[in-house]
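Only one protein chain is missing from this complex, and each of the others stays in its spot.
Moving on to chain A:
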Amino acid sequence: MGRYLARRGAQAVLVLWAAYTLSFVLLSALPGDAVTNRIQNPEANISPEGARTLLAYYGLDRPLWEQYAHSLVGASRGDLGYSLTTAQPVRELLASALPSTLQLTSLGLVFGVLIAAVVAVATNYAPWRWLRTLTASGPALFASVPTFVAGIVALQYLSFRYGLIPSVDDGTFRALVAPAATLGLVVAAPLSQVFATSIRTTRSQPFVHVLHAKGAREGYIFRKDVLRNSSLPVLTLLGLAFGELIAGSVVTESVYARSGVGQLVVGAVNTQDLPVVQGVVLLSTAAYVLINLVVDLAYPFVDPRILVDGAPRGATRRRARQRSVVVEPAAPRLLPAEVVMP
């Protein structure tokens, strides 16, 4: 277990480094940078002298690889540098943007899972055929409606027409509901599709037939067996869907004019504020890696056949089987009849 976590940790560091490097390369490939843009703005009216000082202050006059090495060393020490536009430490910017985004994404995830569960269960268990067909086509519909369309439509009706929710973030829970639901809808699409298929497959398993033969009703079978057996692929997807959640939050925050990491990164990309973009990339990559680690660690709790560290179980199981087969004697014959009576 310890070795497994160490290996996963090393992997995570590698992924973080790759993401950091890739975003650095991509943004450096764009012409200009935040400071140069500001200097070249005729309204700024900065003297050549001042410009040089500015560039030197931010290290932008040094060769690219040196800038990269410098920022990488800083990042590895937890120092993400300073914003090129506001001069605030990137860490502070992230820290102030994070709570709002965290609220949005976690509630979005809750909505997503809820919607997925309702759709998947209805697709399989609804008593009327029309409802099953309708819900079965739900995932495709959710997936094909872009976040901003869903967001704008929701805003239009819920906020402007009926006044149910505030149209700007006033910090209340009510203001959070609509954006989170919008986000949840996007995540719900793949989740409900996989969950519905998974339930259908599980229900056709022979052991479910045996449960029917025991006299169990559908609800009992769902709670005891189907739910657990069919949630494994959903769990896998949950980790992947988290990426979608992060991407979706950028759009959602823009549509609903919420401050948060999404807004932060939109602004930073617009002004080519490299340290801020890289800070966000590191943050979301770390979150993604962490979520997927949690998902992997959760597998064995759902399915006892899975071992976390991926050790070959076949050998031990085979040995166990051989042992128990030998040990197991034939049924005891002719026990007194009372034993059968409870």
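Operating definition for what follows: a residue touches a chain if its C-beta (ideal position, glycine included) is under 8 Å from a C-beta of that chain, and two chains touch if they have at least 3 such contacts; residues count from 1.
Definition applied: contacts and distances are computed from a predicted model.
Between the names "ABC transporter ATP-binding protein", "Heptaprenyl diphosphate synthase", "Xanthine dehydrogenase family protein subunit M" or "4Fe-4S dicluster domain-containing protein", the one given in UniProt for the chain missing from this structure view is "ABC transporter ATP-binding protein".
Of the listed positions A:S23, A:Q193 or A:N229, the one in contact with the omitted chain in the full complex is A:N229.
For the chain missing from the display, the contacting residue among A:V15, A:L55 or A:V302 is A:V302, taking the whole complex into account. The chain that is not drawn here is touched, among residues A:Y57, A:Y157 or A:Y220, by A:Y220. Within the whole complex, the absent chain has one touching residue among A:L14, A:L164 or A:V210, and that is A:V210.
Counting over the whole complex, chain A has residues 205-207, 209-217, 220, 224-225, 228-229, 302-305, 315, 317-318, 320-321, 324-325, 327-335, 337, 339-340, 342 touching the chain that is not drawn.
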